[in-house]
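Entry: chain A
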Amino acid sequence: MTGKSRKTVQVIILLAILMLGVYAIVTVVMGKEGVPKEGDQVPGFKLLGSDGAVHTLDDFDGQAKVINFWGTYCEPCVREMPALQEQWLKWKDQGVEVIGINVGEDKMTVENFAQKMGVEFPVLMDPNRDAVSDFRVGPMPTTFFVDSSGRIHHIRIGQLDLETLDKQIEQLVNGS
Partner candidate 1 sequence: MSLIDFSSDAFIVAFFLYCLAFTFYGVAVMGRRFRKREPEAHTAKWGKIAFYTAVIGLIAQLTYFVTRWIWSGHVPVSNMYEFMTFLSMAIMIAFIVLYILYRKSLLGLFALPLAILIMAYAAVFPQEVQPLIPSLKSYWLGIHVTMAALGDAFFAVGFVAGLMHLLRTVNFGSSDKSSRREQRWLEFCMFMIVVLIGFIVSVYSFRAGGYHAEFSQMKWNEETQQEQVVTVDYDMPPIVAPYDSQAISVQSFIGMQDSFFEAPSWMHGINAARKLNTVLWSVFSGLILYGLLRAIIRRPLAKMIQPALGRMDPDDLDEISYRAIAIGFPIFTLGGLIFAMIWAEVAWGRFWGWDPKEIWALITWLFYSVYLHLRLSRGWQGKHSSWLTVIGFIVVMFTLVGVNLIIAGLHSYAGTD
Partner candidate 2 sequence: MSEELKGLIVNTKCECGHQNPVGTVLCEACGKPLADEAASQDILEMRYDGVARRSQKENPGVIDLVWNFFSSVKVAIYLIIMTTIGSMLGSIYPQESTFLNIDPSVYYKEEYGQLGHIYYLLGLSHTYTSWWFVLLLVMIGASLVICSLDRVLPLYKALSRQRVPKHMSFLTRQRVTLQTDVNNEGTAWVDRITPLIRKKGYRVRTDGGTLLAEKQRFSRWGPYVLHIGLIVFLLAVLARGLPGLHMDTHMGFQEGEPKQIPDTSYYLENDGFTVQFYSEEDLPDEFKGKGKVLPEKFETQAILYECEANCDLGQEPELKEVMRHQIEVNHPLNYNGLKAYQFDYDLTPTIISVSPTLVHADSGEEFGQFTLNIRNPERTYEVGPYTMTLKEKYSDFGLNAEGKPSNMSSSQNAPAFLFLIQGPDLPEDGVQYFYFPKQIDKERFQQDALNKQLGGGELRFNLEVGSMEDVELSQSTTYLNIRIDKAMPFVWVGAGIGMLGLVLGFYFQHRRIWLRVDDGKLTLGAHTNKNWFGLRKEISSILKQMDLEVDEKSLVNNGGSQE
């Protein structure tokens, strides 16, 4: 082997090790902190909606999203529903979608509830808590504010009032 080809082999091997090393460290460190943070890309989902159709994250492509995890058994969730509905009406024409993800309950419970509360924004159902584990949702309500490019702008844990919600959506739309 000549000196030159030997050097090439060395460089290739070292590069391969470097790439594998970086990959190993990145995956293991990311894997542990798989909790979505502000600034991260929002996790995908594929869930049945209360309208009977299957919805995925891609269906809301290009829109700013307010993703709210809730349940009828969670009182603060119930209390913030009117605010979400109101903001949905206010912003839906400006490219903002409010998506409610119900955690663990069945279709009829969700339908009854939506009817009673006058909820019109799309509600998806997560009976097996798949989305909950992907989003690493702990206590509820938890609301993810996602900008039109799919980046998480803000994560809110706890009840939202009308004003904060409005302010958050405004920031989301104005991209500040």
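Heads up, the rule we're going with is that a residue touches a chain if its C-beta (ideal position, glycine included) is under 8 Å from a C-beta of that chain, and two chains touch if they have at least 3 such contacts; residues count from 1.
Selection rule: all candidates are chains of the complex that A comes from, given by their letters.
No experiment lies behind these values; they were computed from the predicted model shown.
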item	value
Of the listed candidates 1 or 2, the one touching chain A in this complex	2
Contacting residues of chain A [partner candidate 2, same complex]	1-3, 6-7, 10-11, 13-14, 17, 20-21, 23-25, 27-29, 31-32, 46-48, 52-54, 71-73, 75, 78, 103-109, 112, 128, 130
